[in-house]
Structures are given as C-alpha cells and as structure tokens.
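Below is one structure, written out as structure tokens; the observations come after it.
Omission of a single protein chain aside, the complex is shown with its protein chains in their original locations.
Naming follows writing order (A and B), and every chain is counted from residue 1.
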Amino acid sequence: MEVNIWIFLLLNALKVIVVTVLLLMCVAYTVLLERKVVGRIQNRWGPSRVGPFGLLQPLCDGLKLFLKEDLMPLSVERPLYILAPIIALSCALISISMVPFGPDITFHGVQIFQISDVNIGLLILLGVASVGVYGIALAGWSSNNKYSLLGALRSSAQIVSYELSLGLSLVGVILLSQSFRLRDIVDRQSAHGLLSWNIVGGFQFVAFFIYLISAYAEANRAPFDMPEAETELTAGYHTEYSSMKFAMFFMAEYANMITISCVATLLFLGGWSSPFGNLLPDGGPVVQSLLGVFWFAAKVFFFLFLFVWVRGTLPRIRYDQLMGFGWKFLLPLAILNIVATSLWLALRGT
Amino acid sequence: MHLVLFFIFGGLCVAGALNLLLQRHPINSALSLIVVMSSLAVLYLLLGAEFLAAAQVIVYSGAIMVLFTFVIMLLNAGREERTHGSKAAYLVGFPGAAALLALLVYVFLSYREQLGGVVLGEYLVTTSDLSRVLFHELLLPFEVTSVLILVAILGAVALARKEQ
Partner (left out) sequence: MVPTSYYLILSAILFTIGVAAFLIKRNIITVFMSIELMLNAVNLSFVAFAHQWHQVSGQIFVFFVMVVAAAEAAVGLAIIIAIFRTRNTLNVDEIDLMKL
C-alpha cells in the first residue's frame, strides 16, 4: 500500500505527543494514587481538599514546583548538575515508545497503539533503562555533597547488580516466545486467556517474582529506596535539587514505575489479551480494540497499586542485605529458572 | 536519508572522541565516551546489526561505562595535571597518530572501488541468525568466554578487596 509520507509523519508526531501527554498525566495521577493509598494505609485521608476527592491536587503540586525558586548551590559542577535531571527524565520517557498498548491496528500505515514496533523492542527497553543510571550517578557526583555522593554510589551499585537478575529473569519469557518483539511475546500468550499467560501457562511465576523484585530495586522504590533513604541520607542524590529539576527526578521515578508495570503486563500477564480468552462475545473490531486497551490499563493499574501497597507495608532493608539478596539469592534463582525453562522446552520438543 | 544519519552520528562520534581527548576531568571524558558508544550503536543499526546495537547500549553504555563512572566517583579522581611525561607524549603522540590516520585513510580510499556501498535495509542480521552461528559452529569459543568471565570476576574481587 502506498503511504503518503506527510500523513505518515503527521500521524506519528501526533501519536508521540498524545502518548507523552498521557504518560505525564499518568505520572501525575500515580503520585495522587500513592498519596491517597499510603494515606489510607497509615489511617489518614491523604489529599482531599482540592477538587472532588483531591483530584486536582496533582495540578497544584505541579504549579507549586514550577513556581518555586530554582536554587543553584555555588559549589556544584554546573553543566553536569543541569544535565543529570534531563538524562533521568528523557530516559524514562523514551522507554515508553517501545510499549504496545493494544492490538495491531493500522491507520494509513501507522500503528495506533504503539509508537515504534521494532524487532529488538525488549532489548532497547533494557538498554534505555540501563542508561538512566547516569542521571542519578551524575546528580550525586555533581552536587558536591557527601549525602548526594553516597546516595549516587549506592544507587549505581544497586542498579548494576539488580540489572543482572532483571535481564536473566526475562530470558525464560524470551525462550518461550522466541522473539524480542513485544508484540510477538503478547500474541503468544493470547490463545486461551488467563491459562496461556506466561505467569500461568508458561510456568514463569518464579521469573515474574524475580522481575518484580529487581524492578523495584531498579526504580529505587521502597523497600529498596536506599539511594534516597531519608533517615540516613537526607534525600540522597537529589538533596541539592529544587524546583523543576527536582520535579524532573520525581517524574522520572514515576515514569519508570509506569514503564516497569507495562513491561510486567506485556511479558507475564498477556498484555492487552483478555483473561477470559474468547469466552466473551465478540463485539466487532472497535469494541475488541477498546477492550484490549481497557485490559492493558487495568493490569498496569494493578501493578501501580502493588508498588504503592509495597511501599506502605514493607520497611526499608539494610544495604548489605540488599546486595547479598541480589547476588546470593536472586541471581542464582534466575539462572536456575533459565535452566529449568530450557530443559522443559527441550523435553517438550517445540 | 542514510547519508544524513551517517553524518549526524558519525559527527557525534568524532566530536565525543575529540572531547575525550581534550577534557581534563576524567568524568567529562567518561561522558564523552558514552556519547561515542551510543552513536556507534546507531551506526550498527544502519549497518543492519540490530542485536549488536542493543548489546552495545546495554554492555558498553549501560554496564562498562557505569563501572568507569563508579570508580571515578569512588576514588574522587580530580583534574589531571601536566607533567614532563606528557610533553614527550605530545611530541611523539600527535605526529605518530597523524601518520597512522593518514596511512589508514589512504588504504581505505584506494580500495573504495572494490568495497561498494551500504544500502539501508539491504542486509539485516536478526538475533536468530546470530545465535544460530554462535551456538552451532562457535559453541566452544562461547563456552570458553564464560570461563574467562568467571576468572575475571574472581580476579576483580580478589584485587579490589581490602587486605586483612
């Protein structure tokens, strides 16, 4: 089919803008969700004054951060100090471009529910995530502050260590689907609804938990929020940051959470496929695609809720425990999972 | 299109490498090396090596260079100072390097007719092509590298640990 290049470019630009705005909105409302749920867990209300149920709170937060004075301490390494939050946020925003949100529907040669569909999508996600470390490392180093430096050192060691078990936990899924393309991975899981999801039908529940735990460590979320442990390091790597630069780190953390939830959904919970398989009546292509996006959003919401729930429940663990857990427990377990999955595949004879 | 992409990312590579040479602080050099490596990943994509492009970003930019920045931060390495040694290196280094460059460019330009060109999307090595060769014909070297990595890990731990 001949595709008009200008329509193609226009539609793609539109798609990028829509997805970015949606992602930033999701970030804002994930913050609200966190404040509300953590509030309820700690037996208080959380934000409830601005708008109905505090729904306008994120707007006010954003405005407040935007209007605050942008302090620049005198002893910082200026270029790197400014560069660090930009690296963190852009890496967090780029990775969403690989994520497919719904079924494969094209309009004028442009896929509606995905920004870019590439063969090595999963690898690019991993790569972009691993480049995101520099944001934190440089922020800590350029701040010229001992707490920031300690936070940055901790975080780079933590992220590099947990990246190993994160990557290895995905190998089982890749062995099953024989592709790095996220669409292929989802398509393989959509045959029989819930039963063919990788977490159930692919026997990848061990990998799922390894992924979840190491992803929490990658995103510096509780109980692994060592890099910014308030009680020991004031605020870790972003102690010296204020106003918009602080907001950029903040948004990067929540955007990473959303990407992690999307990847967990795609790899282990069947992406946009319905848990009921073909049992539900087929309501035509439009209903099917909207339903797909609904299931995807529901699963992602579940993971985001889990993030908040874990943060509200579990205490922070000690740093040596964290490293020991990553290297001595998660990594061997991930390797065992790979061996078990490949043995199973070999015996089944695919 | 291809030529434009090549010149953008090739230019980024050269600019990053020159910056590595000219900066006096190791962390700036490390950052410019990251720029070089990431733009090389794009060039690999242009050459149809998609798995290598991803591996370049994950292994080089994401792991090796993180290790470098980690060590620079850990040792709190400052700006380097000029010494008498550097003067000798300037005298020998620049002419030597220029001669090497001239030789290589001459060789490549004299063979440019035989070499042909790169057309985008004409030759693509997928991950399965790569793994088929790696796990059939080259299985033994692959296994040997795993031993190498194990030895490297043990060596690194033994070297870096504090003596009792």
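The criterion applied here is as follows: contacts are C-beta pairs under 8 Å (C-beta built on N, C-alpha and C of every residue); 3 or more make two chains touch, one makes a residue touch a chain.
All values reported here derive from a predicted model rather than from experimental measurement.
Displayed chains that the missing chain touches over the full complex: B (touch as defined at the top).
Against the chain not shown here, chain B presents residues 2-3, 6, 10, 13-14, 17-18, 20-21, 26, 29-30, 33, 36-37, 40, 43-44, 46-49, 51-52, 55-56, 59-60, 63-64, 67-68, 71-72, 74-75, 77, 80-86, 89-90, 92-94, 96-98, 100-101, 104-105, 108-109, 111-112, 115-119, 123, 125, 129-130, 133-134, 138, 141, 145, 148-149, 151-153, 155-160, 162.
Going forward, only the chains that are shown with their structure count from here on.
One inter-chain figure worth recording: chain A and chain B are separated by 29 Å, centre to centre, where each centre is the mean of the chain's CA atoms. Across the interface of their complex, chain B is touched by residues 80, 118-120, 123-124, 126-131, 133-134, 137-138, 140-141, 149, 152-153, 156-157, 159-160, 163, 167, 178, 180 of chain A. Looking at the complex, you find that chain B touches chain A at residues 27, 31, 34, 38, 41, 50-51, 53-55, 57-58, 61-63, 66-67, 69-70, 72-74, 126-128.
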